[in-house]
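Every protein chain except one is present and positioned as in the full complex.
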Amino acid sequence: MCQQPTNDAEKQPSLHHARRNFLKQTSALTALALAPSVVMKAAEKKLDEKAAGFFEQKTLNIEVNGKAHQLSVEPRATLLDVLRENLHLTGSKKGCDLGQCGACTVHVDGKRVLSCLSLAVMQNGKKITTIEGLQQGDQLHPMQEAFIKHDGFQCGYCTPGQIMSAVACISEGHAGTDNEIREYMSGNICRCGAYPNIVDAISEVAKKGGSRD
Amino acid sequence: MLLVKWLKKEAPVINFDYVKPTTEQNALTACKDPLAQFIAGGTNLVDLMKRGVTNPEKLVDITGLPMSNIEQKGDNIFIGSLALNSVVAEHELIKKHLPLLSQALQAGASPQIRNMATVGGNMMQRTRCGYFYDLSMPCNKRTPNSGCGAKEGYNRMHAIFGASDKCIAVHPSDMCVALAALDATVLIANGKLLRRVPFKDFHKLPGSNPEKDNNLLKGELITGVEVPINAAFAQHSLYTKIRDRASYAFALVSVAAALEMNGKTIKDIRLAMGGVAHKPWRLTTAEQFLKSKEATPANFKQAAMLALKDATSYGHNQFKLTLAPNTIVHTLHTLAGI
Partner (left out) sequence: MGNYFFDSATVFEELDRVDGKAKVTGQAKYSAEYEMPGLAYGVIVGANISKGTIAAIDINAAEKAPGVLGVVTHLNITKPAGYIAADATKPAAVRGLKVFDDNVIHFNGQPIALVMADSFERATHAASLIKAQYNKETFSTGLEQAMKDEKPLEGNQYKESIRGEKDAWKNAAVKVEGTYTMPNQVHNPMEMHATTVKWEGDDKVTVWEKTQGVKSTQRDIMQAFALTEKNVQVNTLYVGGGFGAALRTWPHAMAALIGAKKIGKPLKVVLTRMQMFTLVGYRPEAIQKIAIGADNDGKLIGMMHEANAVTSNYENFTENIVKMTRALYSCANVTTKYNVYPVELSTPTWMRGPGEATGSFPLECALDELSYQLKMDPIELRLKNYAETDPENGKPYSSKFLKEAYQLGADKFGWKDRHPIPNTMMENGWKVGVGMSTGIFGAFRNEAKLGLKLMADGTLIMQTAVSDSGPGTATAMTKIAADAMGLPYNKIKFELGDSSLPPGPTQGGSSSTSTVGAAVSTGCVTLQKKLAEAAKSSPVFGHIVAVENFLFQNGEMVLKTDPTKKLSYSEVLKNAGMTSIEFIENSGRNPAMEKYSAYSYAVHFVKVLVHPLTGVVKIAKAVVAGDAGKIVSPKTAKSQMIGGVVGGIGGALMEESVIDERYGRWINNNFADYHVPVHADVPAIEAVFVDKPDPILNPVGSKGMGEIALIGFAAAVANAVYHATGKRIRELPITPDKLI
């Protein structure tokens, strides 16, 4: 018989378990429950996938910008898509969806990461900060102000990622010189070419004693 | 007119099961399913899944396992397989004893990716060959026996050492080049005993089965690496990476070098290259040649020529036959201060 995967971290039943239970309850298919696992697997794929799909979700508890969310997500959904499509926090941008541009940069438990390469389900219990959570009330974060002052953007699409990365660049201690900033901001591509202005903005915030995060 | 039938395509973004065990034993059990895979940082695996190159039906999230410690154990530094690339690169023990590893890590990817990627995952990352990633082009590594697109195609980034008829891809890691140079040992759990594999034997050459990148067996889990401390190497080591842009790019070639000097004489040396083979490429002949020799430009040049003795190019990557020795020489010059 099919081996049930171990799942000691979460109390919810595994995907296959839940889905199979659902399928077992579908009367016409009861007999299949007795079939060898390989056959059952093959048979499963011909079943009503639309209904079965309902069970292919996991509970996800995350805190985004200080607000707790309980969501139900497919394991294949990335943090970026959950932020943008489920929570409608579209400040985090999709520039490549392959971890090659930095536009989706967010902070997870205070560290800058790429949300397009992060499976949402793996963020359970974590604290996420996006560009929408950077300012305090009406008060812009010093990095946001510096980007405006130094004109650190044109089209604005890479900007949220640049700013999230810039804040982390300083808190990590990698904003000592302009060249250090350039190296440690190289994961954020800007096609309009605002790099020199971005470096000026970060350098100014760093010199003023860093930034609040 | 030719009627072409396309084989069943692999399926990107297939949905999969997800479990997150908290013990090594449970992780190993959970990953016994034939189509189960471990996931940690996910920086390469999620990318591969999006493109349909890899289609696991179950992901076993191992980030809940206690495997991220970095500590000194006797004459070795132990690095847990879940230690993040960024944490390793900036760890005091690493900067003090293994600066070469720190430099190599900093040269890889971007700060965001280094904040996600783990040591074990870095070892497991797959090639960046364009044919490997495109399901509509042949690749023996992705789809065994479909052919190698690169060999007679665009192979500028490809291997000059140890390639086979089946595959000329290179391993893309920087970290692994440093670990190969530093004689690290890989620690592997399989539920019974702990297997210890010399780092240079962890990755394999493509041979007739390029679908396998390394010698890790199904049902095994990398728990960490051990790197011997060598005070002399810590004083004189350098990682040089040559790439098409100044940062956030894979290596055309890279060189990891560590020297132990006795006055002007090289007492001991470690040399490895990246971007040139299916695995981190240790330059043992060049090392042997330079031992007990003086650190002179002439000797470095000769060592670099010896290192390239068995190199072959495939057309677009011919420049590597010059760039590789030049980078070796440049690295040794810099390291020896000449």
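Annotations for the structure displayed:
Labels A and B are assigned to the chains in the order they are written; within every chain, residues are numbered from 1.
The rule we apply is simple: a residue touches a chain if its C-beta (ideal position, glycine included) is under 8 Å from a C-beta of that chain, and two chains touch if they have at least 3 such contacts.
None of the values given here were measured: they were computed from a predicted structure.
Of the options B:93, B:232 or B:249, the residue whose C-beta touches the omitted chain is B:249.
Among B:137, B:182 or B:283, only B:137 touches the chain that is left out of the view.
Only one residue from B:52, B:207 or B:228 touches the chain missing from this view: B:52. In the full complex, subunit A touches the omitted chain through residues 49-50, 52-53, 56, 74, 76-77, 81, 84-85, 88-98, 100-101, 103, 130-132, 134-135, 140, 144, 147-149, 151, 153-160, 163, 178, 181-183, 185-199. Even with one chain removed from view, subunit B keeps its contact list with that chain: residues 1-6, 8-15, 50, 52, 128, 130-131, 134, 136-137, 149, 152-154, 156, 242, 244-250, 252, 319, 322-323, 326-327, 329-330.
By our rule, only the chains that are shown with their structure count from here on.
In the complex of the two chains, the subunit A residues touching subunit B come out as 3, 5-10, 14-16, 53, 56, 58, 74-76, 78, 97-99, 102, 105, 111-114, 117-119, 121-122, 124, 165, 168-169, 172, 174, 182-184, 186-189.
Of all residues in subunit B, only 13-23, 26, 29-30, 32-33, 36, 39, 42-43, 46-47, 49-51, 58-61, 63-64, 86, 109-113, 115-116, 246-248 touch subunit A in the complex they form.
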